[in-house]
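All protein chains of the complex are present and in place, except for one that has been dropped.
Each chain gets a letter, A, B and C, in the order it is written, and its residues are counted from 1.
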Amino acid sequence: MTKLRNVAVVGFAQAPIVAADEHHTGPEMLYPVVQAALESAGLERSDVDYQCAGSSDYVDGRAFSFSQVLEVMGAWPPVQDSHVEMDAIWAAHLVWVKMQAGESEVAIVCGFGKTSEGSPSHVLNLQLEPFYAAAIGLDPTSTAALQASAYMARSGADDRALAEIASKNRAAGAKNPDGQLREAATPEELMATPWAVKPLREGYLAPIGETATCMVLAVEGRAEKICDRPAWIHGVDHRIELQALGSRDLSRSESTTLAARNAFEMAGLASASAADVVELGSTNPAEELILRDALGLPASARAQGGPAINPSGSAQCANPLMNTGLLRLAEGFRQLSGRAGERGVPGAKRAVVHASAGHGLQQNIVWVLGTERRWS
Amino acid sequence: MKRPVAVVGVGQTHHTSKRADVNVAEMVREAVDRALLDAGLEHDDIDAIVLGKAPDPLEGIMQPEQYLAGALGAHLKPIIRVHTAGSVGCTTALTAATHVASGLYGRILTIAFEKQSEGNAMWALSPNYAFTQPMVAGAGGFFAPYCRAYIARSGAPGHIGAVVAANARENAGRNEYAHLRDPMTVEEALNSMMLWEPIRFLETCPSSDGAIALVMANEDHARRGPRKPAWLKAGATFTEPMYVPGRDQVSPLAGRTCAKWVYDKAGIRDPWNEIQVAEIYVPFSWYEPMWLENLGFAPLNEGWKVVDRGDQKMGRHLPINPSGGVLNTNPIGASGMLRFGEAALQVMGRAGEHQVGGVKTALGHAYGGGAQYFSIGILAAEL
Amino acid sequence: MSEPPKERVKYIDTNLNLPYHYYAGDYKALYLRALKDKKILGSRCSKSGKVFVPPVIASPETLAPCDELVELPHRGIVTTFCVVNVPVYGREIEIPYVVASVALDGADVSLYSLIQECAAADVHMGIRVEAVWKPDGERQGDHTDIRYFRPTGEPDAPFESFIHRL
Partner (left out) sequence: MKTFPKPATIEPMSQRMNVEFPYKRSTGEVVGRFLAGLRDQKKIWGLRVSRQGVVVPPQSYSEVDAKAGGEWVEVAETGVVTAVAEVTRPIEGLHPSSEPFAFVLVKLDGADTALAHVVLDRLDRLRVGSRVRATWAPDGERRGTIRDIEAFEIVD
C-alpha cells in the first residue's frame, strides 16, 4: 500500500436526535452544533480551511436546502466549500480525499435533515428507477423487507434470529445518551410487536428522527494539537451497486464486501474480526446480518468473543436521514477517543465503521479507524 | 495541484429544449459514451465517478445517481453526487480533479446533466414554501435588481446587455452542440420583450435538456492517452452566505476571492493578458460585464467597456464564451461543467468552428445560489 | 411476433404529490405572529449590533447569536428593484409590477417586497417607501399581512447611502 497522509477525526458534536424539533429549522438546529464542534476542538472558525455539508433537498422539502446552512456554518469572509446530496459521511470521505490531495488541513463536515417535515416513505420512493420501481409504489421499509425475506430464505435465519439482533441493539442503544430509542427490549418483547412490513416488525425499526451533526477532521501535525486522542483514518473505500432489486443478489452485500476488502488492505487490517469495535449502518436486524455476512462476522447475536458490534445501538435505534452515516463514524471516533462513556469498549484500538445509502444497501462505505497513526 | 490532473476526454449531447427520444439515463449515457470514446477508454478503465446536477425536483428523481449507477458503469465502483446550486457543474469537475490529485484514483469519469423538459423548472425551483416570502418573479426577477444596481453603479449604457446577447448567439451559431443557434442582432435583442427590467427576453438563458461528461486523469494516464490533454493549473470553489449585511451582490466577495486564489495558484498575475479565452457563467446578459469585473478581467465598473469595445468577441483580445455560453444552452446542472469542458477543448485546440487561435490558458467559471457559490478552473495547454 | 411493438409508449405522466409538514422555527414564528399586530420584528447581533429582518438566530457575518429582539419602523428605502412584465405562476398581480429590495430604517439587510400605488416607471433606487398593511381583522400572521410598500413622498435617500447594501 502506498503511503497516504495521516488524517484524523478530531471533534464531533450533534443535536439531540428527536422525532421532531418543532422549534428550529434545519439551519437553526445546526448552528449550535457547529459552535459546539469548534469549541470541543478548541478551534476558531478561521482555523478551518474547508467545509462540506451533506443533505437532501427532498428530505427538507425545498430546492437548494443546503444553501440555507451557509448562514450558520461560518462562511464569512467567503470560504472554500462544497456540498454532497448524500449522507454526510460521504462529505467526510470527500474531505479525506481533499486532504490526500493536499488541498485542506482542517475541515468541518456538517449533516442536517428535517426528516420530520416530510414523509420518508414518499420521499425515498423517488430514489428508485422511475418507470418500473418507483411506479409500483415501493417504499424503503418494503424494500428492506424484500431484502430481509431474500436473506432469510437463503440463510435460514428466522424471526427469532432477527429479534435477537434487534434486542442486542436495543440494549446497547439504551446506554447511548445521544441515541433516540433508549429502551432495552427482550427478543420476546420485540417478537410480540406487530409487523411493520413482514418479515420486519415494528420493534426492529428505528422511529423517524432528525438531528444535525458536525465533525472536525484534521491532518497529521494539526490533529494532535487539536485533540488529545484523535481517531486516525487507516483506510476507507466506498462502492455502489446497480439499483434494480431483482437484478442483484439482495441477500448479500457485494459492494460492502468489496469496499471492506479495499479499506482493510489500506489499513493493514486482516479482517473485521480483528477490530475491537464494529459500527454498522444497518437500519434493521436483517441488514445487520447481511452486513455481518459481508464482513465475515458471526451470524448470531449470541456469538462470543470478537469485536463489539454496534455499541451505539446502531441505526436501528436512531436513523436521522442524511446524518445516520456520519453518526457511525462519530461512534468510531467516540469509542477510540475515550468519549463513549458507559458504552465505551475498554482498550479499543481499532474500529471498523460502515454506512449505507439507497434501497437494499445499494451503496456502502467502510472505514477503519485507529488510535495510532497508520503511516510513518 | 499536488499531483498533475488533466482532462483527457470530453463528450456532450446536442442540447435542445426537449429530448423526447431518450430517458434521463440514455441522455446522460450519450455524453458518457462520447467522453470515453474521446479519451480512448472503456468503462473498465474508470476508477470512480463524480456526478453533479442541480435540484432533484427538476426531474423528480431523488439522488438520481443511485438509479443511474448501472447506466453509468458505476456498478461496484465509488460514485458521489455533488450539488452546489448553479455552480455545480464546475464544482463537480473540480471535485473529480481533487480525486485524481489525491493519488487514490487514476482516471475519473465526471458527469453533469439536466433534463429540464421532464418537469417544470419554474415550479421546481421557486414554489411557494411555507413561511418563506414567495419569490414573486422567478430567477430573472431575483437577479434583475442586481443588474440594475450594476448599471447604476457603473454608468453602463443600456445597450450593453443586448450586445452581450447578440455576441453570444453569434458564437453559438458556430457550436454544433448549442441549443439556440439562429442568428440574432443587437437590435433584435433590444427590441425583444422586457421581461424583468432591465432584462429582456433575448437576454435570458433557455431551458435545456443536455449532459456533459469528462474523463480526468493523472499525469501518467494523460501522457499515454490518444490526445493532447488539457492540464488543470488551479481550481477552487468559494462560497458566501446570503444575508451578510452590506454583502456586495453585484460583485460578490466569494467570486473575487475565488478568482484571486486560482490566479495565485496558477501563477497568473495579469488575467486580462495571460488568459486567452474565458467560458463564464452568464445566464442573463448583464452578468457578463459584472463577472468580467468580478474575475479581475476589468477594473471595477469598467466591465461594460470591454463589451462596448468588442474585446470579448471572437478574434479580439479575450473571447468570452465562444461556445455561446449559458445564454444559448442551459441544462442547469450541466451548465457549469460545459464552461469547464469548453475551456478544456479550447486549450486542447479541439473546439471546432468556435476554436480561438493560440490558446495556452483558458478559464472556466460558474456561479450559483443567490450569487453565493463560485467555482473556477484554469486550464492550460502545457503542464 | 418476435418483438415488442415498434410504436412505443413515448411518455409516462407522473404527478408527484408529497406530503410535508413544515415548521417555521421560533424566530420566524415570532416574526409572523407580530405582523398580525402590525409589528415588524428583527434581531440584533450580540457582537456587531447589526439588525436582521426577518430575525435570524445568528449573524452569518460574526456567527454570534442574535437574541435581542428589536421592532423596526415600517418605512425604508428601495435599494434596487425589478419591473416584472411576465406573469408568474401562483401570483395574480397586474403586470407590469415592481419587486424591490426594501431596506427598512435601522435594518442592515433588506426585505424583498412588492411596490404598489404608483406607476412602475415612477419607482427608482433610493425612493422612500412605507408598508401598507391588510386591515385590522384580516391579518393572519403571515407574509401577506404586509400587502406591499408604497412611496411616501419623502426626499430620496442619497445613492451612496445604500448602493453597497442592496
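Methods note: contacts are C-beta pairs under 8 Å (C-beta built on N, C-alpha and C of every residue); 3 or more make two chains touch, one makes a residue touch a chain.
On a predicted model such as this, the values are computed, not experimentally measured, just so you know.
Looking at the complete complex, one finds that the omitted chain is in touch with A, B, C. Checked against the hidden chain, the listed residues A:137, A:296 or A:341 yield one contact partner: A:137. Although one chain is not shown, part of chain A still touches it, namely residues 22-24, 61, 119, 121-122, 125, 130-133, 135-139, 142-150, 152-153, 194-199, 242-247, 250.
For chain B, the residues touching the chain absent from view are 18-26, 29, 32-33, 43-44, 57, 59-60, 69-73, 75, 115, 117-120, 123-124, 127, 130-131.
What chain C contributes to its contact with the hidden chain is residues 1-24, 26-30, 32-33, 43, 55, 67-70.
We adopt the following convention: only the chains that are shown with their structure count from here on.
Between the chain pairs A-B and A-C, more C-beta pairs are in contact across A-B.
One finds 29 Å separating the Cα centroids of chain B and chain C.
Chain A and chain B have centres, each the mean of its CA atoms, that are 33 Å apart. Multi-chain contact residues of chain C (touching two or more other chains) are listed as 14, 16, 20, 22, 24-25, 28, 56, 60-61.
Listed for chain B are residues 60, 129, 241-244, each touching two or more other chains.
Across the complex, chain A is touched by residues 12, 14, 16, 18-28, 56-58, 60-61, 63 of chain C. Across the complex, chain C is touched by residues 20, 60, 122-123, 127-138, 140-141, 144-146, 148-149, 152-153, 193-197, 199, 241-250 of chain B.
Remark: chain B residues 1-3, 23, 55-57, 60-63, 65-67, 69-70, 74-85, 91, 95, 98-99, 101-104, 124-126, 129, 236-244, 252-254, 257-258, 369-370, 372-374 touch chain A in the complex.
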